[in-house]
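Before anything else, here's the structure in question.
And then subunit A:
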Amino acid sequence: MSVDASASPPVLETRNLTKTFRGFTAVDGVDLQVQEGHIHALIGPNGAGKTTVFNLLTKFLPPTRGEILYRGKPITPLKANQIARLGLVRSFQISAVFAHMSALENVRVALQRPLGTSFHFWKSERTLSPLNARALELLEEVGLAEYADTLTVEMPYGRKRALELATTLALDPDVMLLDEPTQGMGAEDVDRIVALIKRVAKGRTVLMVEHNLSVVSRLCDRITVLARGAVLAEGDYKSVSQDPRVREAYMGSEIGDDEAPSERASA
Partner candidate 1 sequence: EISDGEVRIGYLADMSGTYRDLAGPGGLTALEMAVADFGGSVNGAPIVLFSADDRNSADVGANTVREWIDQRNVDMVAGLVASSVTIAVTKVLEENDRLGIVSGSAASSVTNEHCTPNHIHWVYDTYPLANGTARAVVEQGGDSWFLLTADYAFGHALEADVTRVVEESGGEVVGSVRHPFPTSDFSSYILQAQGSGAKIVGLANAGADTVNAITTASQFGLTQSGQQLAGLLIFLNDVHALGLEATQNLLLTTGWYWDMDDQAREWAQRYFDEVGSMPTMVQAGIYSSTMHYLEAVQAAGTDDAQAVRAQMASQPINDFFARNGRIREDGRMVHDMYLAQVKTPEESTGEWDLYEILSTIPAEQAYRPLSESQCKLVQN
Partner candidate 2 sequence: MSDSTTLSAPRVVAKRKRRAGQRRALLYAALLALGLVAPFLAYPVFLMKILCFALFACAFNLLLGYAGLLSFGHAAFLATGGYVTGYLLASYPGLTPELGILAGTLCATLLGALFGVLSIRRQGIYFAMVTLALAQLMFFFFIQAPFTGGEDGLHGVPRGELFGIISLRNHLSMYYVVFAIFVLGFALIQRTVHSPFGQVLKAIRENEPRAISLGYNVDAYKLVAFVLSAALAGLAGSTKTIVFQLASLTDAHWHMSGEVILMTLLGGVGTLLGPIAGAGLVVSLQHLLAQSPMGNWVSVILGAIFVVCVLSFRSGIVGELTALYRKNFK
């Protein structure tokens, strides 16, 4: 499946990416190309292999076959944490926070690595306070300022997701990989997150898994549809959502009710 037009070289590219678990092929020869500055959605039925693709891209799983290139350079042999240092940062489908640290500390942990003092067990943690201001900014961006001081366990689920995003942002990533960032959120939270993603996506590239089509339609420049581990269709929301195979395999008839007005207008 070749990408049409857009000349600039892809930021993130996979070639024939394949993953099999004990004979079961979860990801099957995926050629993915994510363009600079795009918000790129990865959608598909449950079990299509989206999360697995994320795990492969971020080296949480070793690919069985295939290649991963970041800005043209192969990164297949790198370790998960090295990938993160390159600027490819992921979030998790099931929210991942540091439960017994305050929201502020959660973000600060992400901020502190660049200081290069993370191995300094002889330094006081007060040397980290300069980061608090920035951490608080980030918390506020996701509307968690008032939680700054609360232990994360005590936050409602939706807020945890928001916090996770703030933590991801703290790394000022070049490419963000978000696995269902709005999962389990109330409508108002969703809108906030969508707005937020729009905002922070400026000057970044985002690859996200999302089931909430209104979110996809509102955010994404480009969409890749996975099914049974392989790429089924690719293109912008309109073309993809018109694609009969996609409708059949994924969207069913949901398109069309008061789902995504903006799209219908432009359609």
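We adopt the following convention: a residue touches a chain if its C-beta (ideal position, glycine included) is under 8 Å from a C-beta of that chain, and two chains touch if they have at least 3 such contacts; residues count from 1.
On the choice of candidates, all candidates are chains of the complex that A comes from, given by their letters.
The structure presented is a predicted model; accordingly, all values stated were derived computationally and were not measured.
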Pick from 1 or 2, the complex member that touches subunit A: 2
Candidate 2-touching residues of subunit A, taken from the complex the two chains share: 58, 60, 79-82, 84-85, 89-92, 96-102, 104-105, 108-110, 112-113, 115, 117-125, 127-128, 132-133, 136-137, 140, 145-146, 148-149, 164, 167, 171
